[in-house]
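Here's the structure, in structure tokens; my notes come after.
The other protein chains are all here in position, but one chain of the complex has been omitted.
All chains are identified by letter, namely A and B, in their written order; residue positions are counted from 1 within each chain.
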Amino acid sequence: MKYYVELIIINKDSVRDPEGETIQRYVIEKYANNIIETRVGKYIQFKIEANNEEDAKNLIEKIAREGRLYNPIVHKIFVRVRKE
Amino acid sequence: MIAIVKFPGTTCEADVYKALMEAGVPTVIVKYKEFDPDKYNGVILPGGFSFGDYLRAGSIAASTETIKKVKQMAEEGKIVIGICNGFQILVESGLLKGALLPNLKLRFISKWVSLKVIRTDTVLTKGLDKKIIRMPIAHSEGRYYVDDVDYAKTNMVLQYCDENGNVSEDTNPNGSLLNIASIANEEGNVIGMMPHPERASFKLTSVDGTVDGLILLRRLGKWA
Partner (left out) sequence: MGLNLLPIEMDDIRKRLDREPNEIEWRVIDAVWSEHCSYKSSKIFLKSFSIDSPNVIMGIKDWQDAGAVDIGDGWAIVIKVESHNHPSAIDPFNGAATGVGGIIRDIISKGAKPIALMDMIRVGNLKIRKNVWLLKNIIAGIAAYGNSIGVPVVGGELSFDDTYNDNPLVDVAAIGIVRKDKIKPSIVDKAGLKLVLAGLTGIDGLGGASFASRKLSGEDEIGAVQIADPFAGKIILDVTLEIADKVEAIKDLGGGGLAVAVTEMANGLGAIVDIEKIPLRVKNMDPADVIISETQERMLYAVEEKNVEEVCKAFEEYEYPCSVIGEITSEPIIKFRYFGKDLVSLPTNALLEPPKFLWPIKNVRKNVEEKNVDLSLESTIYTVLSHPDLVSKEWVYSQFDYEVNTSTVVKPGDANGAVVSLPNGKLLAIKADGNPDLCSEDAYECGKGIVAEAYRNLATVGARGMVAVDHLQFGDPKKPEVYYTFVEAIRGIGEATRFFNIPIVGGKVSFYNENSQGKPIKPTPLIVMAGLVQGKLLKNRVEDSSYVVLLGYTRKELGGSLLSKIFKVPSQVPKVRLQEDLLSSEVVIDAINEEKITFAKDISRGGLAASLFNIIVHGYGVEISTKSILSDTDNVVENLFSESSGRFVILTNEPEWIVEKSRSKGIVASIIGKVNKKTSILTIDNTDYDLKTIVNNYFNFLEEVIGNG
């Protein structure tokens, strides 16, 4: 079965995000004053042939870790799966 | 008088100033918040990392009040030149059509290149005899792209080429459409260019003694 797996890489909450801060200050705050915070991350989309959603998710988590797609010292990841 | 606008993060304003002085063009550096379009006949948006190049290079600067004033100048037929980050600001703000995407190799590239002169009806290239000029580039988001290829063909000013003027994939440092290094509006008063003419204006720091950047910048004297 084909799945789309989305990997979102974002700085851990305790780690600064100057890009998010700058966008917040120079762009977002011009348009709204109830947006509390802006964080910027990376989005990678995979198309996988797998038996089930769980397998697809686990595979990407493994690759993200071993292939250093993110740096576990500074980043956290979210992995989302959907069927094709 | 030609104004050089400095945004927070702009790094090349002093170099452009030095080069314009060398070219005999009256000029002054103006902080972006203090920019008054009525005082000047032309404006240069120099290279650098305005607002850190955050989000997309040039995107935050493009939405400032300052650029609204620059648009006004463009409509009045005054000179508007965007160099490197300045070019990025011009496309982000719609003053020039198209977009500047990350280089194909996804890396900052710093090198001297040869450029083929295509249009000689812009404020920088009017009456230019030289067909091949040399200048350095230094950018990571310089891949020019526009949906309308015919527009690109008609309006491009400079193309990346080899020392003999041959335009090919090998001579394209960043994957730009049609090897475009510079493009202008139809009237020729609004020009965007990724290469840095101010860095090719002094013999001492030129790789081969040429000062092609100075040759281009001198033409601004007419309109300053």
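Side notes on the structure shown:
The criterion applied here is as follows: a contact is a pair of C-beta atoms (placed from the backbone, for glycine too) under 8 Å apart; a residue touches a chain by one contact, two chains touch by 3 or more.
Please read these numbers as outputs of a predicted model, since none were measured by experiment.
Shown chains touched by the hidden one, complex as a whole: A, B.
Looking at B:110, B:154 or B:168, the residue that reaches the missing chain in the full complex is B:110. Residues of chain A that touch the chain left out of view are 11-12, 14-18, 21-22, 25, 68, 71, 73-74.
Residues of chain B in touch with the missing chain: 8-9, 11-12, 14-15, 18-19, 31, 33, 47-49, 51-54, 105, 107-111, 136, 138, 196, 198-199, 201-202, 204-205, 207.
Rule of thumb we're sticking to: only the chains that are shown with their structure count from here on.
In terms of their C-alpha centroids, the spacing between chain A and chain B amounts to 35 Å.
By the touch rule above, chain B contacts chain A in their complex via residues 51-52, 54-55, 60, 63. Within the complex formed with chain B, the residues of chain A that make contact are 18-19, 22-23, 26-27, 30, 40.
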